[in-house]
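For this view, one protein chain was removed and the others were kept in their places.
Here the chain labels run A, B and C in written order, and each chain numbers its own residues starting at 1.
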Amino acid sequence: MIIQLDKNSTTQQRNHLDSVLLHNRIKATEVITKDNNYLVAVLTSDIDIRTIGNLPGVQDVHRVTDGYKLVSRKWKVNPTEIELGDNVTISEKDFTIIAGPCSIESEEQIHKIVQHLVKNNIKIMRGGVYKPRSSPYAFRGLGLEGLKLFHSICKSNGIKIITEVMQVSQIDEMAEYVDIFQVGARNAQNFNLLDALGRIDKPVMLKRGISGTIDELLQSAEYVFSAGNEKIILCERGIRTFENSYRNTFDINAIPILKEKSHLPVIADPSHGIGLRNHVPKIALAAMAAGADGIITEIHYEPEKAFSDGQQTLNFEEFEKLLKQIKSIKKVLY
Amino acid sequence: MIIQLDKNSTTQQRNHLDSVLLHNRIKATEVITKDNNYLVAVLTSDIDIRTIGNLPGVQDVHRVTDGYKLVSRKWKVNPTEIELGDNVTISEKDFTIIAGPCSIESEEQIHKIVQHLVKNNIKIMRGGVYKPRSSPYAFRGLGLEGLKLFHSICKSNGIKIITEVMQVSQIDEMAEYVDIFQVGARNAQNFNLLDALGRIDKPVMLKRGISGTIDELLQSAEYVFSAGNEKIILCERGIRTFENSYRNTFDINAIPILKEKSHLPVIADPSHGIGLRNHVPKIALAAMAAGADGIITEIHYEPEKAFSDGQQTLNFEEFEKLLKQIKSIKKVLY
Amino acid sequence: MIIQLDKNSTTQQRNHLDSVLLHNRIKATEVITKDNNYLVAVLTSDIDIRTIGNLPGVQDVHRVTDGYKLVSRKWKVNPTEIELGDNVTISEKDFTIIAGPCSIESEEQIHKIVQHLVKNNIKIMRGGVYKPRSSPYAFRGLGLEGLKLFHSICKSNGIKIITEVMQVSQIDEMAEYVDIFQVGARNAQNFNLLDALGRIDKPVMLKRGISGTIDELLQSAEYVFSAGNEKIILCERGIRTFENSYRNTFDINAIPILKEKSHLPVIADPSHGIGLRNHVPKIALAAMAAGADGIITEIHYEPEKAFSDGQQTLNFEEFEKLLKQIKSIKKVLY
Partner (left out) sequence: MIIQLDKNSTTQQRNHLDSVLLHNRIKATEVITKDNNYLVAVLTSDIDIRTIGNLPGVQDVHRVTDGYKLVSRKWKVNPTEIELGDNVTISEKDFTIIAGPCSIESEEQIHKIVQHLVKNNIKIMRGGVYKPRSSPYAFRGLGLEGLKLFHSICKSNGIKIITEVMQVSQIDEMAEYVDIFQVGARNAQNFNLLDALGRIDKPVMLKRGISGTIDELLQSAEYVFSAGNEKIILCERGIRTFENSYRNTFDINAIPILKEKSHLPVIADPSHGIGLRNHVPKIALAAMAAGADGIITEIHYEPEKAFSDGQQTLNFEEFEKLLKQIKSIKKVLY
């Protein structure tokens, strides 16, 4: 059950509500976000929720039978829109394109890619400065200094930044330079990180775990929301299966199912989703046709020389070709 | 290595070729299809294949390093077209739509669905008369009598038939009434059935195994081709993974990869691919965007009352809506 | 619901029973095996089964809620014993060892391996004469002539034979030379083959499908039983997962679960279960500790030269070492 509280309810009203809950043995978690106050409870007894809905200070009340509550579409039918400022929004109303290199490598690299984004009217750039790598001996990213450089060049060109955060202690120092925090597949159930990202006021994009279920992804989103942050974006990036003629199995089914189960926007990552450069555009278009709200894709002017993920990175020409295809299909779908 | 033989090569030429192969210790399998003769060999030594290509009676010679040979795109760049007669063709040139019920149930049912297909200009109807069921106590289909009924109604309405064959002994009795033989996911590696279907002159659609790899699907196609039948259609229908918020995981990646690796047409089955009626159209469109040559989808005038698979079957209204969407996207993609 | 019928019930009693079932709208499948008669019904209404149990001609009646019925342990608590003649039995009472080559290759090969089995008092030999191979160009076995040779040498040495049958048409011609028919992983849901094996009076060993669930394995066994053959052995041989540092993932959990759910004996195949020769003995011992009723393992005097599966085949020395370990643990477990 989700109880939406009036923002300007009185202490007296709240005390009364608490006593009604206590009387009904309902233990509720209080969730305070930037714009709303909620009480979330896992119902164990049979209660007529209208009893609570009619109380003064209560705006609305909803029965949500899913394991996750606040991120469920059962209580919030309208899709969530993520405002990034300067009229950049991630929502159902437009198809968002996020592009950039796997790793931030150098000032020159950022410049070249930013120019390409500007040229093609792309408003959000991806780029890792903290890189989770299977091997401790691999390149782990340029870190905070890289982020500052990334930020200064993007800012002066009107580009928003999404980049991965790997641990709680990085959040504060990164926050100033980041527009969207990305949680990587390997941290999809790093609950402390999710909790901490719930306590800030910045959009968070959650990548599905390497073998995470759709329910687990929504429960991870519930962590962020229940800790106080409503600005969440879900990302399908492929799952691990027995098939190995490509990198991951892009779960196209997850797109319509996430859109049905949750009010949060859903972004597709075709680059990791198939992991093969020549097929990335096909998967991007498929995700679009399946109802994704956008894509995040890896691009580089020289994929062969990229520090990481070159085999799944589009070059500029391939990327522009994809943009044209997206534009054509958009006319039909939107 | 694939050696394409001249159809009108002489015995003398052939004897000479055989002696060259013997001399080079190359053991080749002879493959005779309706239109072509081939010799297929797994090369173990380093031979300059031009030596063979230049021999009289040899039309062409190709080095194919894949495990499968004849179905590989490495030697046959042009996509295979499957002619069903009466100008019905499955190929890259158009997006083929196959529709019909999971099971053939009654004369009335066939009539109603055929009428709907005619109305919408759909040329190929699916419908099972032999049903593979997990439980021995479930409905197993109407059998040969059902097929005859199915055939007579379709024929008088200009509709082609695709239906599943489950064992070798059924092939001959079914052949007269069938336009495309379908091999189901559970029989994807029933090699005797594949061999037998390779010895007839009818198109065969191979469904990918429940957890079959892309390579295994192509090797199964190689069984059919190498036994003498070039008319093969591949079908992606979802694979088994850990995710259980839907029936199967539709492997969208498989579409572009199959198209790249093989010259055979690729059909998508969104009904089994997600198994949830309200999401089937999204997966159909996604498959189209990813490059599939067509779809096979389950429809029924009353899905709730279908003998099997009702939960993934579109009703007529939903199907017509999907057809409109396909038409719009086709204008952009084709 | 399973209704066990008196073998010598009268036609009158049976007619009365049928009318009671009809009255209660219960549709039952009649199952006649060599020793017993059953009626199996999927109950859809609430009926007091004692009403049926008390009828004359009815020996006993059991409610079985599983999808599979006759193979369930819910009605038959005592483990099934498979008698092969000459005091060779597969049952819970002893740990059965089945060994032999992947493929039957030659008279000399059979002789050498039979001698080794005789020396070590092993009573059942495996060996494929029809080999299911992913590629149509691979060695497919010596066929019926190989089986006859295999049979004649084994028979004169008191060794029983288990070998794979791949299609219905092979059953009759093979039956004379086979003591246990094996259904391979790729045919685990070849329902026609299962039906046909249900109509003969020979033990059948069912390998779990490559990605078959435990329930599907039991449903496949139900096919054989419900067609009339109670002599079924289940075989766990590893499943397909994302891990690829070995061939298959041996599902050790399946052993106790199959033993709990079914009264049928459970044999483990450590050779396919891990696919790496040096680790096969460890998996064999683990299966034993987990409660398997026996193992089937690949052995050869020169695994390096075996026609197939050499990398997972034990040589004679390794096999004898394993036998000693099994003997020691048997003292503790049995």
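Everything below uses one rule, namely that contacts are C-beta pairs under 8 Å (C-beta built on N, C-alpha and C of every residue); 3 or more make two chains touch, one makes a residue touch a chain.
Keep in mind it's a predicted model, so treat the numbers as computed, not measured.
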item	value
Candidate in contact with the missing chain, chosen from C:Y38, C:Y68 or C:F250	C:F250
Absent-chain contact - pick from A:R133, A:K155 or A:R199	A:R133
Of A:T163, A:N190 or A:N253, the residue in touch with the unshown chain	A:N190
Touching residues (missing chain, whole complex) on subunit A	29, 40, 42, 67-69, 132-137, 166-169, 186-187, 189-193, 195, 209-211, 215-216, 219, 222-223, 226-227, 240
Touch list for subunit C against the chain that is not drawn	211, 213-215, 239, 241-246, 249-257, 260, 273-274, 276, 278-279, 282-283, 285-291, 328-329, 331-333
Subunit B, residues in touch with the chain not shown (by the definition above)	211, 240-242, 244
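Just so we're on the same page, only the chains that are shown with their structure count from here on.
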item	value
Farthest chain (mean CA position) relative to subunit A	C
Angle of the C-alpha superposing rotation, subunit A to subunit C, to the nearest 5 degrees	180
Chain centre separation in whole Å, for subunit C relative to subunit A (CA means)	50
Mean-CA-position distance for subunit C and subunit B (Å)	33
Per-residue multi-chain contacts in subunit A, two or more chains	211, 241-242, 244
